[in-house]
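One protein chain is absent from this view; the other protein chains keep their places.
Right after this comes subunit A.
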Amino acid sequence: MQTAIKRIIFFAAIIAFWEIGSRLELWHPLIFPSLSSVFSALVEGFQDKTLIYDLIASFKRLAVGLAISLIIGTLIGILLGKSKTADETLGAVILALQSVPSIVWLPIAIMWFGLNEKAVIFVTILGGTFVMALNMRTGIKNVSPLYIKAAQTMGANGIDLFTRVIFPASIPYVVTGSRLAWAFAWRALMAGELLSTGPGLGYTLRYASDFGRMDIVIGVMIIIGAIGMIVDQFIFQRIEKSVIRKWGLES
């Protein structure tokens, strides 16, 4: 409750400063538009459905890109976790690739696929894959040897041991990996869309900037941030918390 009150006061202060500053013309509206004009730009965008189309287009790409990156990441992670040789060779590459911001791949993607949907999805996939792979790897490696021993004394081995014990035991890492993959993929998608064609939130952001519509720019940025926060806090963090509790990993 305390935190909630602090937050409300904090945000009220920012909003008040923003709106009053704009009205007193402390800065030029072209540099930073007023809250009310941002609000009306958003309302307008939703009314003529352009923002809705943007949201749908962005989420479609994200869904495809994230799904593919989670599948590939999981498979690579399992390979790294199970094979020492793969970990020592491919693992080093994955670790290096993870530190490359995924938007850096866009020039290559454009050469391969052209400046289109595919290139953006490609960048989104790369955004999520490596972090998922590394978390999956850690998950497999951290499975308690006790679970494996117990399962062996109950006759489990080979694939059976993997699907019934090792993989489920590493679910907490799968959830964390998915959460980070989503965050990275979302950032990569927005960067990719900024540089490609529409519709899409990132595209609209650049389009509005080209036409000097700062109210739309700020409005779309707020949408991007809000979606990021809502998905992280209300979906992934909740799943993560309940999984950590159930798997007995609470400290």
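One rule holds for everything that comes next: a contact is a pair of C-beta atoms (placed from the backbone, for glycine too) under 8 Å apart; a residue touches a chain by one contact, two chains touch by 3 or more; residues count from 1.
By definition in this document, contacts and distances are computed from a predicted model.
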> For the complex's missing chain, which UniProt name, "2Fe-2S ferredoxin-type domain-containing protein", "Protein-arginine kinase", "Carnitine transport ATP-binding protein OpuCA" or "Methylaspartate mutase sigma subunit"?
Replying inline: "Carnitine transport ATP-binding protein OpuCA"
> Just one of A:A4, A:L30 or A:L146 touches the chain that is missing; which is it?
Replying inline: A:L146
> Which of A:I94, A:A169 or A:I218 touches the chain that is not shown?
Replying inline: A:A169
> Going by the touch rule given at the top, which residues of subunit A touch the chain that is not shown?
Replying inline: 144, 146-147, 149-156, 164-165, 168-169, 171, 245-248
